[in-house]
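With one protein chain removed, the remaining protein chains of the complex are shown where they sit.
And now, chain A:
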Amino acid sequence: MNTLARVGTSICTNPETRALHVTASCCKNRAARIRVGKGDRPLTYEQALHPHHIGHRKGWLSQHTSNLMGENGAADRTVEDVFVRRFIFGTFHNCLANEIVIKRRGNMLVVCALMLQRLPPQKFYFLIGYTETLLSHFYKCPVKMEVQTLGDKAVYKYL
C-alpha cells in the first residue's frame, strides 16, 4: 500500500507524466439508462430517471402483490406483464405516449395507458374493446383499460 501511494504521488506531482484511467466496460450500469447525447433526443420522465430512483422519484409500472415477503406467483405475473406490454405495444402501433401501467386489483387486470391522438376516436374505442375481450378470454379474468389521450408526448428532458 505504501509503494502504491508513493507511485501515485510521483505521477501526480510530476507534470510531464500522464496517467491512464481504465475501467472494464462492464463496471458501468447500463440497465434502463439512455446515455447522454447531442441534446436533440426528447425523453419522458419515465425514461429520464434511472432504475435506482424507483420508489424514490419514480413509481412502479406494474403493481401486484407477488413480490412481497411471503407471497407467491412472481414469475407468472411477470410473464403476463411482458405479454400484455408487447400486445398493447403492437395493437396501438405508434400511439403510446409512455410505458403502460398494469395494476391488479383482486381478480381484475387494469391496464392504464397514455395514448397519442393519432387515430380517430372510433378506432380507439374498437381497439380498446378488442384488447379487453381478447385479454380477458386469454387470461380468464376481467381486463379493463383506462386510457387517456394526449396531443404530443410529454417531454421531461432532452439528452
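List of remarks:
To be clear about the criterion, a residue touches a chain if its C-beta (ideal position, glycine included) is under 8 Å from a C-beta of that chain, and two chains touch if they have at least 3 such contacts; residues count from 1.
Following the convention adopted for this analysis, contacts and distances are computed from a predicted model.
This complex has a chain not shown, and the name its UniProt record holds, of "Actin-related protein 2/3 complex subunit", "Elongator complex protein 5", "Ubiquitin-like 1-activating enzyme E1A" or "Small ribosomal subunit protein uS10m", is "Small ribosomal subunit protein uS10m". Of the candidate positions A:60, A:83, A:130 or A:158, contact with the unshown chain belongs to A:60.
Although one chain is not drawn, the whole complex shows that of A:110, A:141 or A:159 it is A:110 that touches it. One chain of the complex is left out; on chain A, the residues touching it are 24, 26-27, 29, 31, 55, 60, 63-65, 67-71, 103-106, 110, 121, 124, 146-149.
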